[in-house]
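One structure, pasted below without further comment.
As you look at this complex, bear in mind that one protein chain is not there, while each of the others sits in place.
Let's look at chain A:
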Amino acid sequence: MLGAFVRAFRTPDLRNKLLFTLFILTIYRLGSVIPAPGVDSVAIKQCLQNVQSGDAAGVYSLINLFSGGALLQLAIFGLGIMPYITASIILNLLTVVIPRLETLKKEGQAGQTKITQYTRYLTLALAVLQSTSIIAMARTGQLFQGACPPSSYLPDDGIVTLVTMVFVMTAGTCVIMWFGELITERGVGNGMSLLIFTTIISAFPSGMMRIWTEQSQWVFAIICVAALFLIAGVVFIEQAQRRIPVQYAKRMVGRRMYGGSSTYIPLKVNQAGVIPVIFASSLLYLPTLVVGLMGPESTSPVVTFLNTYFDPMGTHPVYMTTFFALIVGFAFFYVAITFNPTEVADNMKKYGGFIPSIRPGRPTAEYLDFVLTRLTTPGALYLGLIALLPMVALGSSGASANFPFGGVSILIMVGVGLDTVKQIESHLQQRNYEGFLR
């Protein structure tokens, strides 16, 4: 294992890629602690601590998860990559609805590039929207729900300063987008997911410290062991796949022989990855937003309803059931849009491939569909359970918001980690045969 690390750093081009990735991630973290101009960084940290120890902590756990605490400090990279994720989700859903996007998607590489370009424009628009609303909330003091007077952390609330802050945060989001693309292009792994990974990891030490100081050492040890088992379980299921054998017929093209090989189609148990969880969390964030806009003290029936059933502390059964149902639904939906059995079957038929004992064409598509549905059922249930686990286990004690091993974060961590290690390994295998994983 250690030998593999040494070898990874001995390989010149891989070393450059790794160092480049680390360099970009360092700059990203630096940018998330530099406050936007006009913000008193000392005062706002004080406010943050007041709020986090208060009872409204749950509202901030999800926002903080995706921004690494940078948003509430009004840092220049405060919005993080949340706008980009939201934009990708929106465009992904729109491809099903709008025919033009669907044709673009089917065009392959060129169409995909165009869709990416649309995603980037949409990201910019969302960034402007979100930074404006965040700055507006900060000015009225709603950002900390009135726990902190805005004049303390915004010493100068002239219009010029506020507009400058909006500009800076928007530009920051664009820079983050560029960082992600740079890592994808010249570094190791997928840039966007590595950036999310970093923000989640960065919340880890402080979360662990809080458990260490607030709870007894036994609790700390038990939590660590439980987390290890949870991570092992998640890795196990993420790696699980069903291999459907495919036999290719031999054929002659000119004087050369093609095919005649037997391979397999790998169908993962959790084909959708963590995307359903992210979809569901961002949808369930909406009620909180509505309550925030109407003011938590408002007596309108909508707010009362949302406050009782969709309290973001997430301990109410209705909230948990909705979360679970959304995740399961999205898991099936996402698998359906990413893996098209008819297309796979057609492609196999075109190149003379078939699944043993099943006719090519429609029966193959039906078989693939059947297997996929049967596989996705436990996969979707597993996703929902993992995401709910911390809420159920710790919800009653109210510790879920401060808990660093939330279901969403573990899923993202393991998913991204595995992916990156696999990519490093494929680089390693070009030089020598042994990698990290056996």
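The rule is short, and it goes like this: contacts are C-beta pairs under 8 Å (C-beta built on N, C-alpha and C of every residue); 3 or more make two chains touch, one makes a residue touch a chain; residues count from 1.
The rule is short, and it goes like this: contacts and distances are computed from a predicted model.
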### Query
Can you pick, from "Monovalent cation/H+ antiporter subunit A", "Spore germination protein KA", "Protein-export membrane protein SecG" or "Chemotaxis protein CheA", the UniProt protein name of the chain not displayed?
"Protein-export membrane protein SecG"
### Message
One chain is left out of this view; which of A:A70, A:V274 or A:L306 touches it in the full complex?
### Response
A:V274
### Query
With respect to the chain omitted from the figure, which of A:I34, A:I358 or A:L381 is a touching residue?
A:I34
### On chain A, residues whose C-beta touches the chain left out of the figure
34-40, 76, 85, 88-89, 92, 112-113, 115-117, 119-121, 124, 155-156, 160-161, 163-164, 167-168, 170-171, 174-175, 177-178, 180-181, 184-185, 190-193, 238, 273-275, 338, 412, 415-416, 418-419, 422-423, 426
